[in-house]
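Only a single protein chain was left out; the remaining protein chains are all shown in position.
Chain naming follows the written order as A, B and C, and within any one chain the residues start at number 1.
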Amino acid sequence: MTQAFGGYQNEIYLQGMGGTRPAFSTDATRLEEAARGKLEPEPFWYVAGGAGSGATMRANREAFDRWRLVPRMLREVSERDLSTTLFGTRLASPVLLAPVGVQGIVHPDGELATARAAAALDVPMILSTASSTGMAEVAEANGDGHRWYQLYWPHDDEVTLSLLDRAKRAGFTALVVTLDTWTLAWRPHDLDNAYLPFLKGTGLAIPFGDPAFLAGLAKPPAEDLPAAILRWLPMFNGRSHTWEQLSLLRENWDGPIVLKGIQDVADARRAVDAGMDGIVVSNHGGRQVDGAIAALDALPAVAGAVGDQLTVLFDSGIRTGADVIKAIALGAKAVLLARPYVYGLALDGEAGVRHVLRSLLADLDLTLGLAGHRSVAELGADCLQRI
Amino acid sequence: MTQAFGGYQNEIYLQGMGGTRPAFSTDATRLEEAARGKLEPEPFWYVAGGAGSGATMRANREAFDRWRLVPRMLREVSERDLSTTLFGTRLASPVLLAPVGVQGIVHPDGELATARAAAALDVPMILSTASSTGMAEVAEANGDGHRWYQLYWPHDDEVTLSLLDRAKRAGFTALVVTLDTWTLAWRPHDLDNAYLPFLKGTGLAIPFGDPAFLAGLAKPPAEDLPAAILRWLPMFNGRSHTWEQLSLLRENWDGPIVLKGIQDVADARRAVDAGMDGIVVSNHGGRQVDGAIAALDALPAVAGAVGDQLTVLFDSGIRTGADVIKAIALGAKAVLLARPYVYGLALDGEAGVRHVLRSLLADLDLTLGLAGHRSVAELGADCLQRI
Amino acid sequence: MTQAFGGYQNEIYLQGMGGTRPAFSTDATRLEEAARGKLEPEPFWYVAGGAGSGATMRANREAFDRWRLVPRMLREVSERDLSTTLFGTRLASPVLLAPVGVQGIVHPDGELATARAAAALDVPMILSTASSTGMAEVAEANGDGHRWYQLYWPHDDEVTLSLLDRAKRAGFTALVVTLDTWTLAWRPHDLDNAYLPFLKGTGLAIPFGDPAFLAGLAKPPAEDLPAAILRWLPMFNGRSHTWEQLSLLRENWDGPIVLKGIQDVADARRAVDAGMDGIVVSNHGGRQVDGAIAALDALPAVAGAVGDQLTVLFDSGIRTGADVIKAIALGAKAVLLARPYVYGLALDGEAGVRHVLRSLLADLDLTLGLAGHRSVAELGADCLQRI
Partner (left out) sequence: MTQAFGGYQNEIYLQGMGGTRPAFSTDATRLEEAARGKLEPEPFWYVAGGAGSGATMRANREAFDRWRLVPRMLREVSERDLSTTLFGTRLASPVLLAPVGVQGIVHPDGELATARAAAALDVPMILSTASSTGMAEVAEANGDGHRWYQLYWPHDDEVTLSLLDRAKRAGFTALVVTLDTWTLAWRPHDLDNAYLPFLKGTGLAIPFGDPAFLAGLAKPPAEDLPAAILRWLPMFNGRSHTWEQLSLLRENWDGPIVLKGIQDVADARRAVDAGMDGIVVSNHGGRQVDGAIAALDALPAVAGAVGDQLTVLFDSGIRTGADVIKAIALGAKAVLLARPYVYGLALDGEAGVRHVLRSLLADLDLTLGLAGHRSVAELGADCLQRI
């Protein structure tokens, strides 16, 4: 089955015989350049930019270069098994779509296109609280796909519980609690553009859920939309939560709960203590703490400490199949892809997301086999050499 | 209170709803590019250039990249406390404005604009001996702000004592003695331009103090101004002082004395022995000794040796909030900002300095909280990882 | 005799006196630029591109920079001996031409030009299974040159044995079995161009051997050529072989067998156990596994483990004479050159291959002597320093 992933290579070459080329590049750098060429500067930089000087973004990528695969030859790897079981659910691959908010700013189909592409490829979609589109609509577009819900944790428990309840009813099976963005970071590109999508026309009505829900809960008077949003922002932005407060989520969510944004071993241990089911080792793609440790540099120690007690996922810097292999070899069970699929969405809607995803999975499939491995399950630190 | 710092972020985004963007970038690199686009080459390079090959400037920045913050999650950091007490005075933040001379070459308001911006943000201004504007005028513009006086140490004790006396009377509370610039370094950009601001029309009359003061002291005849300046230069330039001579300052300055330009542990110990109150670990932003150790590389050992005996400050390379956090985590009590605020001054006068300062403080505030820290006081080497 | 190599330097300078310059640069970077300027993007990138992000290609080059020659003076090195004996055959130099398929896409003379240039310089040519030209024709062009046959190992033993038989009869003395390309890697440049030469007009009829051979074996009906090729591709692409299967080759090839693509010590030991005569430490020039260890980084351990039990060759990154010396000093007996000679072919056919080869050999000869060595046989790790 997994050969279907690598088979995307053949499909592209065969289309080439008919004179057709992919709509945009499969290379991460050229992909970003293409998106830059298509998008207005404001949404492009909202996606592409990072916190502060961008040091964390650069560190994320450089960390991958310090680990190197040591390929093995003449192994029986004709059939690869990329399947990965997360929280009892078998997935076709160890790749998920990271939660990315306000996708409507890069393409009119926004999260709906993403949801359809994800379902088609058996890739779980993690829907952001800050979706441009209501969770019910996204769930419908996702059909019988796997979908998790990402929570920007409100400071009103009633709102929180309402979000959880609605997510459950819409078929979201796991809850991903983003810890690292309780307040928005200092992001020079967005500040230079004075651009915060939540405050703009695009996606304005439903930045944090369905319009109907917000309408019911907030009972907004006849005030203008920006004013309404401004009143709502402190619900999500500007105040931190604490470990103790996790019990509210634990008690009100039956499915797996995954803490996103862990980079420290002690924090990972507290996640175990708090009864969490998983963590995402992540620095939010370098969008939150400037000058921070690369996520991949944090991974080995964190996975070594808690990898047998909860499910360790990884994001921040995944661009190629080799990146996926390295993250798994260093202790992650699966990885989240972020910016690349948003660029795909920007360039070609649902088809764009599919192209990016199929490219990554084909790259992963082929690279895994060429490195001499039959399945992601057999990957470990002995597959790598540190330089 | 400190949330006011991070709040600058909201202010910018809200202005964006009305179609207004910041006058120039908050990113250090783009800020410098903007200043380069506005200024004539001579003053731009006087500010931007460094000694020799620029190796020390580059080293200053690279050193920050080798230290990485390890963010912590789910801590109670909604309210951050950036306040810092230096020499018994509580400041709103651990940031000061480094002494920068002849600010009149980048903007007609020069030090007066800087003084007003500093006062507005409760940030101490360290006025350079080489100010374009007399210290009394600057003090007046600074109002009830915190102001320190930087001394380029004259070789005539009478002149020295007169400067100290006038500084005291103008309300400068601390004395910062710059040790690393007893003679001007070899600076290729300025030499290629044959540009030394002290010898040019701009700021010519008062390069080292108030016109009246110099007039009284030097009793210049009717000679032309350049000739008068040339006669005055050896008073400040070309000869070194010694540790023994510090007693003159110690005996004639009641407030704190801070030695600026320390990079060696033995020198730091001698500063303690000489009864100094503080040091600035600094290489003058790479403007003096080419090929020198990065200031941040010098900091840990120096702070470890004397940090409990005097106040350790830091400058040379601070560009972002993360930089401030790293310097403090490695032993500095507070940091000095230099080139960025001068670029702000060049681009927009007092408003420009305010924008740069508010941006840095907001970045610091948000990054501190997002890294999991409630106050600068709790920062230590355990917040960092070296790569 | 070897002085003839260094003598190419004099030849060029003397031609300069008559106003003639080399047709293109001897510098690897400018050589590639020249080829890029001449070729269409599709064939250029087919040659120049690598797998995935190109990380392995970059790593290959960077690895050479970490090893440094320590030149020795005043030694008797006027006459150098570059000769190298491989499998009982004395060669003029330790350089071979790596197998590169479909050379017809860069120059109409393709492998025939390469074969002639190789023979003229006593450099063994390793003919690719994926040659644009039939092996008999290439053998004829190669005359009494040294030629080895590279096998892309078919999954039908009858086809395999037929290829070996034909290679023997055409005078190919050694068999090089490429292990690392049992399936084509994910190569973004080619995918962006949807360009796979085997599926294009150029070289289409004979991508994997002589037309007559394929015709006889496959009995292709009147179907179109692309369809025929597509039916043939799985014979070579998509399924791995195993160590056990090597016995088929061992039993049916009397000459030396060399496994190409070894990077791991355990694999190298298995090659010894399997009765192989040699290995090529190689990552296929970074064209197969993205994010892999540099070939030169793999060499010392592999050569240390098996260098006395079989012949260790090296490729992936050789661009200069110093590179050849370093690879030999780290344990290789000889090296394979790849992209540079293909660029030479692209730019000037047979003359271009000769220029590239003569340049490399002259560089090697002169650098060897200037480093203080009389022969490649005396090179060892003590000639190098690691930085």
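The rule is simple: a contact is a pair of C-beta atoms (placed from the backbone, for glycine too) under 8 Å apart; a residue touches a chain by one contact, two chains touch by 3 or more.
Predicted, not measured: the structure shown is a model, and the values here were computed from it.
Novice: Looking at the whole complex, which visible chains does the left-out chain touch?
Specialist: Looking at the complete complex, the unshown chain comes into contact with B, C.
Novice: One chain is left out of this view; which of C:Val302, C:Val353, C:Leu366 or C:Leu379 touches it in the full complex?
Specialist: With C:Val302, C:Val353, C:Leu366 or C:Leu379 as choices, the missing chain is touched by C:Leu366.
Novice: Using the touch definition up top, pick the residue from B:Met73, B:Leu121, B:Met135 or B:Val289 that touches the left-out chain.
Specialist: The one listed residue touching the chain not shown is B:Val289.
Novice: Given the contact definition stated above, which residue among C:Thr89, C:Thr242 or C:Gln385 touches the chain not shown here?
Specialist: C:Gln385
Novice: Of B:Thr183, B:Ser247 or B:Gln309, which one is in contact with the hidden chain?
Specialist: B:Thr183
Novice: Which parts of chain B are in contact with the chain that was left out?
Specialist: 51-53, 55, 59, 179-180, 182-186, 188-196, 199-200, 226, 230, 238-243, 245-246, 259, 261-264, 266-267, 270, 283, 288-294, 297-298
Novice: Of the residues in chain C, which ones touch the absent chain?
Specialist: So the residues of chain C touching the missing chain come out as 3, 6, 9, 12-17, 20-22, 25-30, 64-65, 67-78, 319-323, 325-326, 359, 362-363, 366-367, 369-371, 385, 387.
As a convention for this text, only the chains that are shown with their structure count from here on.
Novice: Mind having a look at which chain is the central one, using mean CA positions?
Specialist: Chain nearest the overall C-alpha centroid, as shown: A.
Novice: Averaging only over C-alpha atoms, locate the centres of chain B and chain C and give their separation in whole Å.
Specialist: Each chain's C-alpha centroid was found; their separation is 59 Å.
Novice: Spell out, as numbers or ranges, the residues of chain C touching 2 or more other chains.
Specialist: Residue numbers touching two or more other chains: none in chain C.
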